[in-house]
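Here the complex is missing a single protein chain, while all its other protein chains stay put.
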Amino acid sequence: MSTDPAGTQPAQAMETPAEEKRRTRWGPVFWIAVVIVALFIIIAITADWIAPYDPFAQDLIASSQGPSAAHWLGTDQLGRDILSRLMVGSRTGIIGPAVVAICATVIGTLLGLWAGFSGGIADSVTMRSVDFAYAIPPLLLAIVLVGILGGGYWLAVAVLIVLSAPADVRVVRAAVLAQREMPYIAAARTLGLSQMRIAFKHILPNVAPTLAANALLQFVVALIALSGLAFLGIGVSAGTPDWGLMIAENRSILDLNPWAVIGPALCITILAVSVGLMGDRAFDVTTKRTNER
Amino acid sequence: MSAGPMLEVDDLSISYGSRLLVNGVSFALDSGESLALVGESGSGKSLTARAIADLLPAGVSAIGRVLIEGAPVRRPRRRGRDDSPRVGLLMQDPFTMLNPTMTAGGHIAETLRAAGRPRAEIPAEVSRRLAEVGITDASVARRYPFELSGGMSQRVALAAALANDPALLLADEPTTALDATTQHEVLELLRQVQRDRGMGLVFITHDLRVAFDLCHRVVVMYAGSIMEEAPAGVMRRDPLHPYTRGLLESIPSTDHYQGNLRGIPGSVPATHTVLDRCPFADRCDERVDACTHVVPPLVEVAAHHRAACIRIGEVASKTTAASVGSTRVTAHVGDEVVVRVRDLKKSYRVSGGVHPALDGVSFDLRQGEALGIVGESGSGKTTIARCLLGLTNPTDGTIEFADFGVVPPRRSAQDRRAVAQIVQCVFQDPYSTLNPMHSVGTALGEALSQRSRPVTNRDHEIASLLDRVGLPASMATRRPASLSGGQRQRVAIARALAVEPRVLLCDEPVAALDVSVQAQILELLREVNRTQGTSLLFITHDLGVVRQITERVLVLYRGEIVEQGATDVVLDAPEHDYTQRLVAAMPSTHVAQEA
Partner (left out) sequence: MTLAAYALRRVVAIVATIGILSLLVFGLLALTPGDPATILLGPQNATPEAIASIRERYGLDDPFIVQYGNWVVAALQGDFGDSIRSSEPVMSVITSRLWTTVWLALYAFIITVVVAIPLGILAAVRRGSWIDRFASSITLIALCTPAFAIGFLLIYVFSVQLDWFPGFGNGDGFLDTIWHLTLPALALATLQIPILLRQTRAAVMDVVDRDYIVFARSRGLSSSRIWLRYVLRNGSLPVLTSAGLILAFSLAGAVLIENVFALQGLGSLLVSSVGTLDLPVVQALALLTAILVLITNLIIDLLYYALDPRLRRAGAAA
């Protein structure tokens, strides 16, 4: 031990070395989830080339059949290959939710920063609106709005963005209010730094990890919501290879080819759980890390 | 009742998982005796107390023996078991110690019920217990903790802790979170209660002065081991262990000016990293080669006096420089007034009216001067700082800076940038004074970019700033999370100095640091004042710090200046009633006192 004044702070005392390891490392579960998600993304990009059949091609002779050598997961009522439809369906399963997560986060962050810094009336109005949006179950509103306005995938995405952003607004605004009292923000103001600079270079970096983890969880919620809407016949147009829609379309042949329903259900579940695990783990690691003294 | 000591701690070791936190501690206590466990952060003193009370946190385990009245300590598992707890515990923060959803009287009543008192007696008993701790107002019992002041809550907590008449009271820094005057009262109360009940008292603190004042015997701990144990008077006159001496020297004296604030270089190591040696060896002046290879045993060096140092006999008992005063050295104070405050007022709106935090404060600060503002919580001292820095707008009055003029009540961005060249601040909490996401270099670089004098070589300037505050240049790439409290505060000072301000405003900059580190930072600030001629506006509640750093002082009470003048004059001969109380409340370092 040298006399280097950089002596370690005495242990935070309330954590075993084993717990600390588990907390700060990402863990094997996280990486498995990352691999799974990466796989889905690759499939979504390359679906057109690697799918064994055209997902729209009908073959009424081979309809409602179970798994076979020709069709690994069987066919649906119109003879369309289930596996190919699952692969192409990964597009609507990934793009829509991703757009929701990203847009909601960006919009929510900007609004939250603005509300937190402005204070006063701007803040009150923003927060009343946020509380208002919180009172409404998003899926219900989506059903009503999208259903009445005639459906459509992107309309559903837009509605979900509007309903997911309030959560980010709350998180960012709370972070702004909490950090504004901190000495390092007072020091920044004393140095004469502009509000914009303080917002983006000082406050945001501290809340960014939480936002990123939150975005992943928003992805999951959006995925489930969009699939749910498709399942109810609202959202994607009929015939699109979408996982949620496939479940609804094929429920009548559950006994003939259960894979026509189980396949899409598993795809949704596995993707959702993987991203959820990533988000959950990211949440633990990042929030605890930034709380470290 | 067995003969022998009331409390016996024998070779107590505490670990968290596999990590050792307290390393084989032993001491004893008789009934009616009081013992102080003194140490800085990481010394293991709080955990030792928790082990004695058998209330270790989850995951923490202890081996060794702890006997109270001859029997091992054990938590009563069910109601109606043989003993009510023989140990009472009083903790630091009264607001987190009390149940926020329960009244003050409720805490005492439930303890009485658990001790088996008949229901009918309880209301009268609650009043009696409250009276014992000096609360005679009957309405207090019906109030909730958030409705009481800090001192009041601590008294209530004490009453609750004593409700089942324990033989031993463990008090873990019970006054640290309180004001100086309140501290004094609560300590007096503790002393009296202990005497009246003939109770044993183990008092944990980081403040040696308080330990000497209050307790019969003092045990000094460092990094999980005992360094020295002696009767209070003996240790005060003649500390034998280098650490104890260093600790005493680090305490800024309230009695006289010290020419050199030494502190102890470095910072406290974690217990498990120094198990094979004397824990203090790395920071010790008297260190020889053997000290880093051998664990010094705790041996009796005089009557009732034990120390753990292999060089005890050899090291001459030096007259500590601290006990001898020096003449005050001041910076050259110019005539130019850098900060002029006239009739500053600030009021806050609270439900039920208006609360005046500042009620007409006026003062001048000259170039090179070190001015102190002394006050307790609620005095308005922080409000002055916030007004000067532009973090809040005053309700009335003027603030004028040299080279700028009168500051408008609402500052524009330009105003702020201009004022930034004149006044910078060092804040109290080192753990939140730096942005956790920025490296040291980023923070300093950002501050440099705000300087009016252009930056030519950024890395070079950063390195020289770090050197100025006694840190190596390699620190620029590190993040605050890997730095100790003292190091972080140095970086904060470097950040403040980067723009080359004329005034350094220090708001309790050392209050949150370990004692051995405090003196280092204070000396650094003194040096900045003397060599660079930077004016210091020093806000603190600690009169010892005031004596050492400032040459002129303002005493603030409830938003008004009640007394001002030369530091030595004000502290030696206070005129105002409040100042006198404040001076009387401070535990003194070197006045002789019988054990």
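As written, the chains take the letters A and B, and residue 1 is the first residue of each chain.
The criterion applied here is as follows: a contact is a pair of C-beta atoms (placed from the backbone, for glycine too) under 8 Å apart; a residue touches a chain by one contact, two chains touch by 3 or more.
The shown structure was predicted, so the numbers you read here are calculated from the model rather than taken from an experiment.
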{"item": "Full-complex contact with the absent chain, from A:Leu73, A:Val130, A:Ile268 or A:Val285", "value": "A:Ile268"}
{"item": "Per the touch definition above, residue among B:Ala62, B:Leu130 or B:Ala163 touching the missing chain", "value": "B:Ala163"}
{"item": "Of B:Leu98, B:Cys425, B:Val517 or B:Val583, the one touching the omitted chain in the full complex", "value": "B:Leu98"}
{"item": "Absent-chain contact - pick from A:Gly74, A:Gly89 or A:Pro138", "value": "A:Pro138"}
{"item": "Among B:Ala71, B:Ala115 or B:Ala584, residue touching the chain not depicted", "value": "B:Ala115"}
{"item": "Subunit B, residues in touch with the chain not shown (by the definition above)", "value": "50, 53, 55, 57-58, 75-79, 84-85, 87-89, 91, 93, 96-102, 110-111, 114-115, 144, 146-149, 157, 160-161, 163-164, 350-352"}
{"item": "Touch list for subunit A against the chain that is not drawn", "value": "14, 19, 132, 134-140, 143-144, 147-150, 220, 224, 227-228, 231-234, 244, 247, 251, 254-255, 258, 261-262, 265-266, 268-269, 272-273, 275-277, 280"}
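By our rule, only the chains that are shown with their structure count from here on.
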{"item": "Centre-to-centre distance between subunit B and subunit A (centres being mean Cα positions), rounded to whole Å", "value": "47"}
{"item": "Subunit A residues touching subunit B - in the complex, by the definition given at the top", "value": "1-11, 13-19, 182-184, 186-194, 201-202, 205-206, 290, 292-293"}
{"item": "Touching residues (chain side subunit B, partner subunit A) in the complex", "value": "16-19, 21, 41-42, 47, 57-60, 265-271, 273-274, 282-283, 292, 389-391, 413, 416-420, 423-425, 427-429, 431-438, 446-447, 450, 471, 475, 481-487, 492, 495-496, 499"}
